[in-house]
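My questions all concern the structure below.
Selected chains from the complex are presented in situ; the others are not included.
Chain nomenclature is as follows: A and B, assigned in order of appearance, with residue numbering initiated at 1 for each chain independently.
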Amino acid sequence: MLRQSQHELVFETGNRALYEFTAQLEGLVRQAGMQTGLVTLHLQHTSASLLIQENADPEVRRDLERFFARLVRDGDPLFRHTAEGTDDMPAHIRTALTAVNLSIPIIDGNLALGTWQGIYLWEHRTQPHTRRLVVHLLGE
Amino acid sequence: MLRQSQHELVFETGNRALYEFTAQLEGLVRQAGMQTGLVTLHLQHTSASLLIQENADPEVRRDLERFFARLVRDGDPLFRHTAEGTDDMPAHIRTALTAVNLSIPIIDGNLALGTWQGIYLWEHRTQPHTRRLVVHLLGE
């Protein structure tokens, strides 16, 4: 019989970077005891996002960071929303260019991720923040 | 017992801009009487998209618009799909860079949005359009 459950994960981020939480999410799925189903993630923020990316070579994450820093420049004179700092509007744009939602099927009790896929919280602000993630589990 | 229901929201957009519909969607969820669940949105277009962004300072939306207008220039000579106007191919690209799907959990009968999160339809064409959004509700 299909059932659902909801959970919250809270992260304390440091500086602007990608934070992997694949293992934590797998723990939640195991605890819920679902063999087949669907995990939906919703990050409750507008200046941090969710990303599935390669978790092998850490240089991939640094190149992602370098690319986005060049694409959306802190302190760009184009921006007028500047009261919260030069990194704030770039953080909103980086969030718009990525996503705050992800959906991952559960197969045989595990997240159906590919060999190289890790799930990351991408902190786009340069200062530490508390970030809240709602996890919706559906399955049996 | 888990159940689902489907709805359609129709929007008449004006010019290229972000249109908030958080309250309308909250009304739908309330009407469906679901306390716990998941809302999935699908916009049936390729030149408009869905975005969760800050709904406090309106300058954030104007900066988003300014940034995307500079990143994907109307009338860029790179484009060959130009028969429908200089803003048409940029509208497809802006849609590809954002999303036409969103998923938001329902907690205690409300959308599980963060304090500053609003849900927007982003019209990327410069002329008014009729836009159709399919809403899938799952819950109990």
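Following the convention adopted for this analysis, contacts are C-beta pairs under 8 Å (C-beta built on N, C-alpha and C of every residue); 3 or more make two chains touch, one makes a residue touch a chain.
Here the structure is a predicted model, which means the values were calculated and not measured.
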Full complex stoichiometry, one sequence, with 2 displayed, works out to 3
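Heads up, the rule we're going with is that only the chains that are shown with their structure count from here on.
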One copy, subunit A, sits on the other, subunit B, after a C-alpha rotation whose size in degrees, in steps of 5, is 120
Subunit A and subunit B have mean C-alpha positions lying a whole-number Å distance apart equal to 20
In the complex, the residues of subunit A that touch subunit B are 2-4, 6, 40, 42-46, 71-72, 78-81, 83, 89, 92-93, 95-97, 99-101, 103, 132, 134, 136, 138
Contacts from subunit B onto subunit A in the complex sit at residues 2, 36-38, 51-54, 57, 59-60, 62-64, 66-67, 70-71, 97-99, 101-105, 107, 112-117, 138-140
